[in-house]
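Report on one structure; see the data block that follows.
Excluded from the complex is one protein chain; the other protein chains are retained at their positions.
Let's look at chain A:
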Amino acid sequence: MKIPLLAFNDNGIYCQQADVYLDPWRPVKNAIITHGHSDHARWGHQNYITHHTNIPIIRHRLGEINVTGKDWNETFVINNVKFSFHPAGHIIGSAQIRVEYKGEVWVFTGDYKVEDDGISVPYEVVKCHTFITECTFGLPAFNWTPQAEVITEINNWWAENKAEGKTSILFGYSLGKAQRLLKYLDTDLGTIYTHGAIENMTNVVRPLIDLPPTKLVTYETKKEDLLGNIVLAPPSAHGSTWIRKMTPFVTGSASGWMAFRGARRRRAIDKGFVLSDHCDWYSLLDSIKATGAEKVICTHGYTDIFSKYLRELGYDARTEKTQYEGETAEMEKEIETEKEIRE
């Protein structure tokens, strides 16, 4: 039997012909990395190859690593296999990986979204035979509202809280969501304060994106200073003593999961904004169609349900187990990182 161009093994997505892994979850020799989130760019590989935008981000997370940067659409060949990075629109630097060997083309999306967020290079359709896609929100219940509307909602919320003399605390992942929120917060309303994890990551990407000024919350920050202003914090800070000291405050969270009433209530958050860096139902279906792929492999999210539906639509679709966990992972993983930062 022919060896598939990309195979799923215990370490990650493996290209045997080139002896490289895509977003491996165990330490390997050669790793091609889609983006800087911790479930995709992991610690311990000997050589990293990624889009050059991601280098400072990954270094910030993992320290000194041996990494090579590539440009968009720049083809690099390893043992006759052609690789190239194409924008995935998920967060700044996020890429899809195109893999071609003897005329056969595979694309691995990593995480992606179709809507242009004004920060990451917009998603690009890459034609392929086999499309390895995430489906974090692969259920018809997920239909995103356009970004501009959600942003208006967020700024209105801030203005309301300000009018009531309260501090707004907005949760979003320190890499990606935080900068997306920051970019569009209405600075006429007040000062944007940040949690250490977000401040550090934002400083890493400031040379690449034009972002409004922020102020780090420190031990010297008085809660009176915060009143009427907004604090950007990672989800893991919810319920911490760091936050309790900011009373009176109102909490909000920006995530795709906020589409479910249950998800918001379970996290005991006052206000949920449905804003995701992943595709919703229709954009998943549309992107798959646009690639022209006949074979689809679903890696993380509602994989079983989504691939079953794809099969009904006539695709040769299946599920592979990976250790990518989409928005959940980004949230849970941060808990550990933040703890280290705080201590």
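Definition applied: contacts are C-beta pairs under 8 Å (C-beta built on N, C-alpha and C of every residue); 3 or more make two chains touch, one makes a residue touch a chain; residues count from 1.
Keep this in mind: contacts and distances are computed from a predicted model.
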For the chain omitted from this view, which of "DNA-binding protein", "Secreted protein", "Long-chain acyl-CoA synthetase" or "DNA ligase (ATP)" is its UniProt protein name? "DNA ligase (ATP)"
Given that one chain is not shown, which residue among A:Arg26, A:Arg206, A:Lys223 or A:Arg265 touches it? A:Arg265
Taking the full complex into account, find the residue in A:Tyr21, A:Tyr309 or A:Tyr324 that is in contact with the omitted chain. A:Tyr309
Residue by residue, what part of chain A touches the chain that was omitted? 139-143, 145, 257, 259-266, 268, 270-272, 302, 305, 308-309, 312
